[in-house]
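This part shows chain A:
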Amino acid sequence: MDEKERQRILESAPVGTFALLAVVLGSMVIAWLFLYFGVFIPRGIIH
Partner candidate 1 sequence: MARLFILLALLNPLIAVAGDSGSQIAWTQDTIQKVKSGSAERGKNLAETCKPCHGLRGEGTNVEIKDGETLPAIPALAGQNPFYMFKQLRDYYNGDRLHESMSSIAKGISEEDAADLSIWFSSLALPIQEADNQDFKKAKTMVSQGDGKRILPPCFTCHGADGQGEKIDIPSLAGQRSDYFERTLMQYRSGERHNDIYSRMRLIAKQLTKAEIKDLAYYYQQLR
Partner candidate 2 sequence: MVSPADRKLTIFHLWVAFAAFIVASFLGEYQVLERSGFIPALDSPTVYFASVSTHGVLMGFVLTTFFIMGFGYYTATTSLNTPIWNPKLAWYGFWISLTGTVMAAVPLLTGKASVLYTFYLPMQAHVAFYIGATLLVVGSWLWCAVMLVMFRQWKQANPKQPVPLAMFATTANALLWVWTSVGVALEVLFQAIPLALGWIDTVDAGLARTLFAWTLHPIVYFWLIPAYIAFYVFVPKQAGGYLFSDEIARAAFIVLAVFGLPIGFHHLYMDPAQTSSWKLLHGVGTLIVSLPTLVTGFTVIASLEIAGRLRGGTGLFGWIGSLPWTNPMVLSVILSLLMLILGGFGGVINASYAMNAMIHNTAWVPGHFHLIFAGTTVIMYFAIAYYLWPMLVKKPLFSNSLALVQLWTWFIGMGILTTPWHVLGLLGQPRRLSSMVYNTLLTLAWKPYELAMIFGGLIMLCSACLFIYNLVKTQLSPAPESFIQEIEYAEPIRPVAALPEYLNDFTLWNRVIAVLMAISFGIPILQFFFMDTYGSPGWGY
């Protein structure tokens, strides 16, 4: 692991993190929409 390789890694964009979190956030949004429209709203009026 020479210095140039180290520098390249330090400058590189964290694509793995982005992909991981995009999946996590995406599934959170889907789960939220499912609970909101699938479970909460059908349970009746509320105010």
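Everything that follows uses one rule, which is that contacts are C-beta pairs under 8 Å (C-beta built on N, C-alpha and C of every residue); 3 or more make two chains touch, one makes a residue touch a chain; residues count from 1.
The candidates were selected such that all candidates are chains of the complex that A comes from, given by their letters.
Since we're looking at a predicted model, the values are computed, not measured.
By the touch criterion defined above, chain A in this complex contacts candidate 2 out of 1 or 2.
Contact residues on chain A toward candidate 2 in their complex (touch as defined above): 1, 6, 9-10, 12, 14-21, 24-25, 28, 31-32, 35-36, 39-40, 43, 46-47.
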